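Below is a structure I'd like to ask you about.
Excluded from the complex is one protein chain; the other protein chains are retained at their positions.
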Amino acid sequence: MNLTEKMRQEAAQILESKEADLVIGWGGGEYYWQSPPLFLEDAAGAAELAFSPFIVNNLAKYLLEELESHEKAALFVKGCDTRGINRLLQDHRIQREAVLLIGVPCAGLADREKLKAAGYDAGLLQVERQGDSFILTLEGEEGAREVPAGEFLLDKCLECRYPNPLVYDRLLGEEVQKPRERDPMARVREVQKKPVDEKYAYWQEKLSRCIRCYACRNVCPACNCRECIFDQNAPRWVGKANQLSEKQNYNIIRSFHIAGRCIDCGECQRACPMDIPLMEINRKIIQDLTELYGEYEAGIDPTDVPPLGTYRAEDPAGFSER
Amino acid sequence: MKKIDKSKLEDLWGRLAAEQDLFLPVQQDSVVNFALWQEGSRVNLEAVNSLLPPKDLLFPQSEKIFSYKRREGELSFEEAPGSGPQVIFGIRPCDVRSIELLDPVFFKEPADTFYKNRREQTTLVSIGCLEPDTTCFCTAFGIQPLDAEGADVMLYDMGTAYLVSPRTEKGEKLAEEMGELLEEAAGAEEEGLQQQQEAAASAQEHGLDLDGVFEKLNDMFDHCIWEKFYRRCLACGTCTYLCPTCHCFDIQDDGSPEEGQRFRCWDSCMYEDYTHMGHGHNPRPGRRERVRNRFMHKLNYFPKDHDGVYHCVGCGRCVQKCPVNLDIMQVIEEIGKEGVGGEGHDR
Amino acid sequence: MSVAKEGFEPLIVAFCCNWCSYAGADLAGTGRMPYPANVRIVRVPCSSRVNPSFVIRAFQRGADGVIVAGCHPGDCHYHSGNFFTRRRLSVLRRLLEYMGIEPERFQVRWISGSEGAKFAQVMTDLTADIRALGPNRKLRDAL
Partner (left out) sequence: MTANPILPRRAVVEKILQDTPDTKRFFVTLKDGEPFNHKPLQCAMLSVPPVGEALFSITSSPTRPEYLEFAVKEVGTVTKHLHYEVQEGTEIGIRGPYGNGFPIDVIRGKDLLFIGGGIGLAPLRSLINYCFDTRKDYSKIQIIYGARTPEDLSFKEEIFENWPKEDARLNLTVDVESPGWEEFVGFVPTYLEHLAPTPEGVIAVTCGPPIMIRFVLQGLEKLGFQPEQIITTLELKMKCGVGKCGRCNIGEKYVCQDGPVFSLAELNGMIPEF
């Protein structure tokens, strides 16, 4: 049985047995790269579930609203997604009993942009994972082609450290072994090396592209405030004018607000339509927190306290204490 | 017909930019957007669509309306100065159409003077699309990828040169500015164009069927179809900000009691705040209402007021960039499947 | 960007905790210990009240330098507020530097209610540092 079939069977069984009154999974789309989140209350709908190397959305974010109208939600979770679940548990935004987690081990997801750049977009019908390869189903005579998966993985998957779910009630398939192929902090160190004015110019170029669609915030499992300060009108913390200073304000504060809570899933950067390297900001904070206050990874243990929520009397300071 | 050799484009841009603001698609990282031309700009005329539509050049993401001053109690307003002439070079036919869809909104009395002023001084130089992207569906709206009806100058890509076809008075004037950079096209090139056009005409239209969608939606306000789509929506503004026809805006002040400015800026009907009133009432309180409103506006409300013309040009930007694949083509298809008065009409 | 201008007078916003640093400023005043008029004090109940947004907002609205001053660690009126401040603003300070803001422009200091002289000295030094750096154009609103 392939993963799609397993997902469907699992979902149907959960809904039939009323183990949960909602299943959140991924469906298929018109294009090979689409994998829209799918919401099922009825076992009959389970046939719409589809596993593909594009199941990128972290479904945990939906729990915030869906659990207002459901007793218990079952959802499919990848390794990175479970860090989001732990975040929500840690913030007491969801109760563990209200979720049924079906773990999906993940050897890394495919990047449409990389496929496109290699000339595979038009006429590509389906992408499937097979061992270390992606099998591309193509329109026309050629039929299928096998390409090395590593060349077409999302950057964030190359940097992933948790391919297997950290918390789950059931696991679909076998755990996967997947070494981290790229050092996520490499970019941070590169940017950090620049002289201060060059850093400013670097970020000016990137952030001036921001259109403040707030996709980065809305997709983020650490951004779970009931009312976000960026939506407040009185006082208004960030102006709506399309000027650099407001974009800098938004992006600096957004990433500061998830300091110590960012689960390093890279969804903000993936969702950003303007290709702003947001993880280079988030990871800078992760790096500094580690340097100053010790190794910490958010979303691993739901019972610990994030570094900015605690202190030690002997903490070092990032400024002169004379 | 005249043509311009691609090797002469830099000279052409230099010349045009001396006379007016010249905007064209410029590459920055992986992103191609319309930007003011400067020597050394990484111009990319090959990318089918800019990431952001060029609507920003007629309806900026934020623009000053006036500055105000309060001196010894006297409040005065100074209207923001108008802008000068500009050329949008390399705009694609779908985006040209989108401007034709914005015109009736902003020209409708009382006309929007900022938009009108910019529009009247804008010359559109459009490039036809030989190879549309996989997410393009402009033909479903009757747009011809090779030809933009509303362009002032149409350029046809012939490999090493563009054939240049001025369409309007503004276009003729621009062709004059191009002067000796234009050469007489050879017969072979004109034939080539004819072949392109024939090939385009015989090419299949996009399979998306819009027939009856507008009419069906008249009765689908309470239809269960919206349940299916809204739940995945993250309520970000990506689709609206990337949309060439979305035109909602907010008006805000910025400054002190003594002086400052009032500006308007893009707003998104996906945001909760958009319709939230001072005393707390919100007619579209949830994503359900807001997602419905967005699609209804594109496919029903706008056509109702504009001879059945849809407020979408099939550029595919929202399809590509929606982080949760809320795909307008899929919405249109689902609406098409529904029979009028059929199942699902009462939620 | 960091060129000092002739006759440039920096604008410095100082967020001072009510219990220590603001009292320190008071003491500097009553003790006739001069410090530059460039410093505009915003009194806050505790240094931990200073939201990073306040700092960004100050730069947006034209500050050339921002300083947050609180009680010495262990002396917080609210027991532990400044311990949180220390973590939070240490991270913010590094982040701002990473975003291209000269680290001199954003400072944090511990100044007690009895340290009037220290208050005057810190403000004098900071003003001199910022004067040398020149006007801040980064993060500023372009009105």
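So that you can tell them apart, the chains are marked A, B and C in the order they are listed, and the count of residues begins at 1 in each.
Just so it is clear, contacts are C-beta pairs under 8 Å (C-beta built on N, C-alpha and C of every residue); 3 or more make two chains touch, one makes a residue touch a chain.
These figures come from a predicted structure and were not determined experimentally.
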With respect to the chain omitted from the figure, which of B:Ile225, B:Cys269 or B:Cys312 is a touching residue?
-> B:Cys269
Specify the residue from the set B:Gln38, B:Thr113 or B:Thr160 that touches the hidden chain.
-> B:Thr113
Can you list where subunit B touches the absent chain?
-> 65-66, 68, 70, 73-77, 79, 82, 105-106, 108, 110-114, 117, 221, 247-257, 260, 262, 264, 267, 269, 274-279, 281, 283-284, 289, 293, 296-297, 300-302, 304-305
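The working rule: only the chains that are shown with their structure count from here on.
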Using the mean of all protein Cα atoms as the middle point, what chain has its own Cα mean nearest that point?
-> A
Approximately how many whole Å separate the CA-defined centres of subunit B and subunit C?
-> 46
Cα-centroid distance, subunit A relative to subunit C, in whole angstrom = 37
Note: subunit C residues in touch with at least two other chains are 141
Subunit B, residues touching no fewer than two other chains = 254
Where on subunit B does subunit A make contact in their complex?
-> 28-31, 33, 51-52, 60-62, 134-135, 231-232, 234-238, 240-242, 250, 252, 254, 263, 265-268, 271-273, 321, 323-327, 329-330
Subunit A to subunit C touching residues, read off their complex | 191-192, 196-204, 229, 237-239, 243-246, 248-249, 252-253, 255-256, 259, 281, 284-285, 288-289, 292-293, 307-308, 311-313, 315-321
Which of the residues in subunit C come into contact with subunit A in the complex?
-> 1-2, 52-53, 56-57, 60, 73-74, 80, 83-84, 86-103, 107-110, 138-142
